[in-house]
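For reference, the structure is listed below as structure tokens.
Removed from the display is one protein chain of the complex; every other protein chain stays in position.
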Amino acid sequence: MPDAHLAQQFDDPAQQREAAKLGMWVFLMSEILFFGGMFTAYITYRVDHPIAWVIASHHLDFWLGTTDTALLLISSLTMALAVHSAQEGSRWVTALFLTLTMILGLLFLGIKFFEYAKHYGEGLFPGFNFTYKGPYQREIFLFMSFYFTMTGWHAIHMIVGLGLLSGMLAITLAGKFSKAWHNPIVITGLYWHFVDIVWIFLYPCFYLVNTR
Amino acid sequence: MVAVIPMVAAGIPLFPPSASSVSWRVDRLFFGLCAFSVIVVGIVFFGNLYFAIRYRNGSHADRSNQIHDSTPIEWTWTIITAIVFFGYFVWGLQPYFDDFRPPADAMNIYVVGRQWMWKIEHPDGRREINQLHVPVGQSIQLNLISQDVIHSFGVPAFRLKRDVLPGRYETVWFRPTKPGTYHLFCDQYCGAFHSDMAGQIVVMDGARYQQWLSQVRTSTPMAREGSELFRRHGCVECHKPGGRGPELSGLPGRLVHLSDGSVLIADDDYIRESILAPGTKLVAGYPPIMPTFQGQLSEMQISELIAYIKSLGIEEQEVRPQ
Partner (left out) sequence: MTTIAAGARLPVARRSVVEREHYLNESVGVRSWLLTTDHKRIGILFLIAITFFFVAGGIAALLMRINLLTPNGYIVDPETYNRLFSMHGIMMVWFFLIPSIPAVLGNFVVPMMIGARDLAFPRLNLLSWYIFVLGGLFTLADVVMGGVDTGWTFYTPFSSTYSNSAVVLAIVGVFISGFSSILTGLNFIVTIHKMRAPGMTWFRLPLFIWSMYTTAVILVLASPVIAITLVLVALERLFHIGIFDPRFGGDPLLFQHLFWFYSHPAVYIMVLPAMGVVSELVACFSRKRVFGYKFVAFASISIGVLGFLVWGHHMFVSGQAIYASVVFSFLSYVVAVPSAIKVFNWTMTMRKGHVHFATPMLYAYGFIGLFTIGGLTGLFLAALGLDAHVHDTYFVIAHFHFIMVGGSVMAYLGGIHYWWPKISGKLYPEMWGRISAVLIFAGFNLTFLPQFILGYLGMPRRFPHYPPEFQALNVMSTAGASILGLGYLLPLLYLAWSARYAQNAPPNPWGATGLEWQTESPPPTHNFEVTPVVTEEPYDYGEIEGAYA
């Protein structure tokens, strides 16, 4: 029986599944290097300016950052549960968990947007509205630049993730996934977990900079 | 290299002049590598040529007992190659290390590179643009900094090159051994007129150098210029005995304890940073009240201040050419 989901270049569904998974892992490796460049630059300047980094970190809202972290961790749980129910073939449960994941992701982005707007209002937005005057002004400018650049790229990846999730949701609701065929959700899960892990590194880098 | 002979005959330069104490060492390494290269190219070229001819399609050479791999052969040529390469690696180390160890009697020349010229100041205050006159046999340490982008101070005749960075001092030293006029190039692309940022290093023997010294308008020594700046910009108000700022006499090379608990050795970069961004590396026990002089001093003026600070607490010494 010809498998409707089997692409012509593959010999069997197992090969296609494994290829897709390996493809996503390879892509995630490249993403590690992409964020890695930014982390390298960040570390270089943090080592150079430890005190300034502490002061700058205090300008960020610890509780908003922590809430963000909690939201993403829970969203990884709901994502894993979505994958699991997809493996079970449960259409509605899968759709539920995908939706929950998306809601959590949207909440995360909402908080981020709120934070960005707050920093803009406080005059801590390099390039657009930076009015901070005080000791370590240059270093705080640099810290905030890293903050917006790195969390900004993370947010872009989140938005892509939300796009993938809505696609998966649409296909799930249309009933196209089954126990036999649900690989795209697995792949999306890999991507989503990766974006979560990046945040787990970003969070201490920006919100948890303390003196010893 | 049959082409070499007619080229030499036509007066086409093939090799740079050798005018510093280390040129010959660099050249020796170069020729050592050339010799190795000739051997390897010879082996590869003749190996390929021999096999191409002997085993060309249609020839009647013996092709029985073909070998498709041989672990002993592989390891042999791998190990030999690795050993030879390691030898060249080691050979290259000494000249490089020496580059970073100037002799104690080196004369300090301050160089500021900017788009698109070299500004040079001798310790006795003599200034030059795109030219540097030095006496033969005298070790010279160049203190290099850029006013804008990255440049590079390159003198082929001395086999010398060092990038000139904005915001940070680099040093390099040489001892010229042969009188003559040699190319100075900017060796790091720096914008529109990068290739016009060239000049000369003029190495003169004792008598001619004295003659040049007497001809050039004398000017205030750098250290004295520095002391004038120190007074004019109010530095002396705080940095005096019993003042609000730390004592600067004997500072270069001294251990400094900073307010964040770390310790460093004061060098030119530290002094420069303390002038331009005083809060960054605050001395322990002092209040952060020093204003920044960013924008008020040129790079050369900062060098003059550093020369002054270096002169504090030691006898003024006039540099005598040998």
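Think of it as A and B in the order they're written, each chain with its own count starting at 1.
To be clear about the criterion, a residue touches a chain if its C-beta (ideal position, glycine included) is under 8 Å from a C-beta of that chain, and two chains touch if they have at least 3 such contacts.
Remember, predicted model here, so these are calculated numbers, not experimental data.
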Selected from A:A19, A:I51, A:V93 or A:V186 as touching the chain missing from the view: A:A19
Residue ranges of chain A at the interface with the undisplayed chain: 7-11, 15, 18-19, 22-23, 26-27, 29-31, 33-38, 40-41, 44-45, 126-127, 138-139, 141-142, 145, 149
Missing-partner contacts on chain B, residue numbers: 7, 10, 12-16, 25-26, 29-30, 33, 36-37, 40-41, 44-45, 47-48, 51-52, 55-58, 61-70, 73-74, 77-78, 81-82, 85-86, 88-89, 91-97, 99-100, 115, 148-150, 152, 154-157, 159-163, 165-168, 170, 183, 185-196, 198, 277
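Basically, only the chains that are shown with their structure count from here on.
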Between chain A and chain B, centroid-to-centroid distance (C-alpha), Å: 46
Chain B-touching residues of chain A, taken from the complex the two chains share: 49-51, 135-136, 138
Contact set on chain B toward chain A in their complex: 260, 277, 279-280, 288
